[in-house]
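All protein chains but one are shown in place.
Now for subunit A:
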Amino acid sequence: MWDFLQTYGGRLAEGTLVTAAQFALATAVALVAALAAGLGRLSAHWPVRAAATTYVEIFRGTSLLVQLYWIFYVLPLFGISLPKLTAGFLSVGLNVGAYGAEIVRGSILSVQRGQWEAAYALSMSPWKRMRRIILPQAIVLMLPPWGNLLIELLKGTALVALIGVADLMFVAKQINGSTFLSAEAFGTALVIYYLLARVLITPAMRRLERSMARRLGRA
């Protein structure tokens, strides 16, 4: 095992960095898409609602792998060619964003109605009510489900190997293909994915939850 890590550790580390970058970029895409679609589904204007619902339905109702292939292989037929790195995080981000949109929508709806009414009674505009009063409280409700979703997102990034992005999974498969050290290659990948989730994502989310609770004066 030591020999294995000495020989392939460098490449696995590079793959891990690519995975981390895909994770970070896909998270950014997912957050923006989820916020836009979540708010869009609550819009007073029906075309906005329709667009948001269509997005959520399509990306939740079909598999991530098919979406990835569509964005990488089919979009070029319509004149939109994306580099594989971009196609990778964009697919994962849009897919997770569709689930995130439901979290955004649900948590906005679970902020007590009285909060909206109090902001209304202060003559705040609809957008200010949302931005200053409702969203800050909704975000606190959103954090725990987003923690789970981001772990799903991390696992989802492993699929980008299938369009040739040299992420952790891609490197592990390469090593396996040339050396047949399956247990070592995939075992190491497994451990790294687990550590990324449990040592980075989960504690970071916990810390965020705690600091948000403090801002509500609850801690």
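Brief remarks follow.
As a working rule, a residue touches a chain if its C-beta (ideal position, glycine included) is under 8 Å from a C-beta of that chain, and two chains touch if they have at least 3 such contacts; residues count from 1.
The criterion applied here is as follows: contacts and distances are computed from a predicted model.
Comparing "Isoquinoline 1-oxidoreductase, beta subunit", "propane 2-monooxygenase", "Phenylacetate-CoA oxygenase subunit PaaB" or "Amino-acid ABC transporter ATP-binding protein y4tH" against the UniProt entry of the hidden chain yields the protein name "Amino-acid ABC transporter ATP-binding protein y4tH". Of A:M124, A:I151 or A:L208, it is A:M124 that touches the chain left out of the display. Annotation: of A:K84, A:R132 or A:R207, A:R132 touches the absent chain (contact as defined above). The set of subunit A residues touching the chain not shown comprises 112, 114-115, 117-126, 128, 132-133, 136-137, 140, 215-218.
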